[in-house]
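Certain chains of the assembly are absent from this excerpt, and the rest are unmoved.
The first chain written gets the first letter, and so on, giving A, B and C; residue counts start at 1 in each chain.
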Amino acid sequence: MALRLICISPAFNSMGQTLVRAMSTQSGAKNIGFVGLGNMGGHMATNLMKKGHKLHVFDISKPACDNLKAKGAQVYSNTSELALKSDFVITMLPNNDIVAKSYEEMTANGVNKDTIFIDSSTIDPNLVKQLQKMISGKGARFIDAPVSGGVPGAEQATLTFMVGGTNEEYNAVKSVLECMGKRITHCGDYGMGQAAKLCNNMMLGISMIGVSEAMNLAIRLGLNPQTFAEIINSSTGRCWASEVYNPVPGVTPTAPANNDYKGGFSTDLITKDLGLASGVATASNTPIPLGAMAHQIYRTLKAHGLGNKDFSVVYDFMKNTKYN
Amino acid sequence: MALRLICISPAFNSMGQTLVRAMSTQSGAKNIGFVGLGNMGGHMATNLMKKGHKLHVFDISKPACDNLKAKGAQVYSNTSELALKSDFVITMLPNNDIVAKSYEEMTANGVNKDTIFIDSSTIDPNLVKQLQKMISGKGARFIDAPVSGGVPGAEQATLTFMVGGTNEEYNAVKSVLECMGKRITHCGDYGMGQAAKLCNNMMLGISMIGVSEAMNLAIRLGLNPQTFAEIINSSTGRCWASEVYNPVPGVTPTAPANNDYKGGFSTDLITKDLGLASGVATASNTPIPLGAMAHQIYRTLKAHGLGNKDFSVVYDFMKNTKYN
Amino acid sequence: MALRLICISPAFNSMGQTLVRAMSTQSGAKNIGFVGLGNMGGHMATNLMKKGHKLHVFDISKPACDNLKAKGAQVYSNTSELALKSDFVITMLPNNDIVAKSYEEMTANGVNKDTIFIDSSTIDPNLVKQLQKMISGKGARFIDAPVSGGVPGAEQATLTFMVGGTNEEYNAVKSVLECMGKRITHCGDYGMGQAAKLCNNMMLGISMIGVSEAMNLAIRLGLNPQTFAEIINSSTGRCWASEVYNPVPGVTPTAPANNDYKGGFSTDLITKDLGLASGVATASNTPIPLGAMAHQIYRTLKAHGLGNKDFSVVYDFMKNTKYN
């Protein structure tokens, strides 16, 4: 990793201010800013520190900051200052609006031209393109690198990163992202990381409902859930949701179904992702009948108060609890 | 295999007729009746002969019979006679009505009590239960053993058989089915083979449309199809349809998408299977929103003349050929 | 009405038994058998008596029979006997199986050749055709005449009857049906009454969900429910469900929405009708995407214990009670 390092001298940012150059050590350790220390971000920042990087962190939650501080991170109350000290800034935030506002604030006082901003939130690919223009206009670089793998992947550093940017940018961020994930995929130009994430998650949202329907029907027809899961998983109906994350309690030991649908990937989040997918599908006139229907079904779950349960709770919602 | 053979003496059937007992040789070769020599059945019967079994066959198509005759099978014009000569009778027929009628005719003159009838067609699990009653009432045995794997699986003897019947019956037919498939699964009691098949294929039908939507949206957003397929296949959206049978031309070399959606598993057949799944879901009051929607989409394809194309043609149907 | 009466002499039924001919009075009063005295049937039978007809009734519920007896009907424990005494027999029963079984029992001892059997249940048009064959084979006549208008229409004698049969049969039953309804429509040949009923009710089921979605969205966007209902009802979105039976409490005073969704047309019944519609659509390869989706939505309501509520409860199910 050390060989990839190039020590860059201090620079002027686009607004003419002299910047204190973030100094990377010869050992390959980088100054990495991290904004958003939630369920995912906290683990990701921790994993970066485990690999020897220096972390500069921000979150609106004090406990989240304290947690990282105890592990050795430096906490900031001002993201602009945080960004100016960082070789890389990673943002992991809940939605379009917060991402947009965060980047405005963070870059309001100018940027370090050598900083690469990496947004790992899940947002609209069009917002990615706008942010990339804004930040490249200020002289720094911005790429999208949303993730899949959920909280366990964040904790175990086994996330998949879907990177949208140039080849050069992809190569520049790869080793940093490898501290947090096991698969760093270059999806294409700016926004293509988000596009890949949304399309993948649309399929995930469809699969989970499909598996729930198939398992529920199988059980009601008299099949043993375990037996049917084995059949589908060795046949043409198999998918990640049936194999790894089966929504029926007792089938996949590690799945949230066995923990009252707690933890995991929330209905709120899959609904948000399907909303983003629906938006880009509408804008591009792409028919997504099952994606749209899946979106509506998860929205109905939210309306029934299941937004913070794992999305596999759709099985529980659908099964005939009061058959008549 | 030879050790499993028990030479059974001639017997009287339930109607008091003396039956000519089907004589199995010491080498383990069986007399196997095969009714329905279509795209699937022709290959299946051939594979049984390759394993040394003696085949007694029937089909309404003369060329289909001639084909098997040339390979050494004995052709019958009367299924009743065929059945009386067989240790096992395998039926591979297009739909409920033809299966029902076929079993009526085949057993009208009585049955050999040692014969096990194996229906590998895809039919309503309730019809299975009716046929099982009828045939056990006549003194013989009947089980359901529908398959998945399609024409290639039939040709290469790699089918999956989903068996519904007692443990004893499952054990009795296993070695015969292994001549045609690589996975013989005991799903449960009578009808459970069909139930498993229908639930699996419902999921397959959903997956294929979901993958088509996701691939189409990804491509329209600017992703390279190959790149996106690799991403989804290493992530949470992966499924059999995305990995093995991708509906976008150029992605999975062996998929029908690369052959103008010819061959493979027809839209007519997935529509039929989803119709059966819908029927049992209605009868059991099980909600299957995506299954029902998938059914309607394939039906719309049929209405547009695509019934005999591979079901992955749904991608071609959905993509924006005339975007405006 | 009196002119239409023809006094028919005693006759032999197809099995050679001498039948006691149902004697119609000169005043036009008929002997009318009524089988099925539930929420609908009880009112219908009562209305026939109010017009002077002599009622011969049967139901498995003793209170239902007692109720009619108190109003002057003759109660039977044997439908075969009931039928032999009747010029017309009207059946109003819950489903295919009960209708089929009822007609078997009722005609097991032969029929009066002059009797016209009128089935006002909602059943599969194909079962209509089978029953028509069976009963015409025995020498009597059978037509389908399902109704719309619900319990209020039954009570107020304002039902719509959808008649399937010959012109002669339609003319023969019209005056009887007019005692219970205000619109007697000749839909076509045997089964076409049921076909019309199912297609109408499929549209009704779709409309109610559509109105629920539109009202819910309007309210959430800030519109006053009354104001929006007036707008939609004077515009292109208007339908029976929005005008007469609005699912939002407070909008249509007489609608079940104002009575905690009690009474009216139950979710169980619309689900049953959509199941029948789905069945005939599958059999005829007709795409019904919204009909199928509506079916699944009502089925989900049933799974949540709302089967015996009025079907407009779908609004209550969908609205965001726990928005987050």
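Going forward, a residue touches a chain if its C-beta (ideal position, glycine included) is under 8 Å from a C-beta of that chain, and two chains touch if they have at least 3 such contacts.
Keep in mind the model is a prediction, meaning the values are calculated, not measured.
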| item | value |
| --- | --- |
| Full count of same-sequence chains in the assembly - 3 placed in this view | 4 |
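Keep this in mind: only the chains that are shown with their structure count from here on.
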| item | value |
| --- | --- |
| Interface residue identity across copies subunit B, subunit C - same or different by half | same |
| Distance from the mean Cα position of subunit C to that of subunit B, given in whole angstrom | 41 |
| Interchain centroid distance [CA atoms averaged], subunit A/subunit C, Å | 54 |
| Junction residues of subunit C - those touching two or more other chains | 289, 293, 300, 302-303 |
| Interface residues, subunit A side, partner subunit C - complex | 268, 289, 293, 300, 302-305, 307-308, 318-324 |
| Contact set on subunit C toward subunit B in their complex | 271, 275, 278-279, 282, 285-289, 292-293, 295-297, 299-300, 302-303 |
| List of subunit A residues in touch with subunit B within their complex | 125, 148-149, 160, 162, 183, 185-189, 191-192, 195-196, 198-204, 206-207, 209-211, 213-218, 220-224, 227-228, 230-232, 234-242, 245, 277, 280-281, 284-291, 293-294, 297, 318, 320, 323-324 |
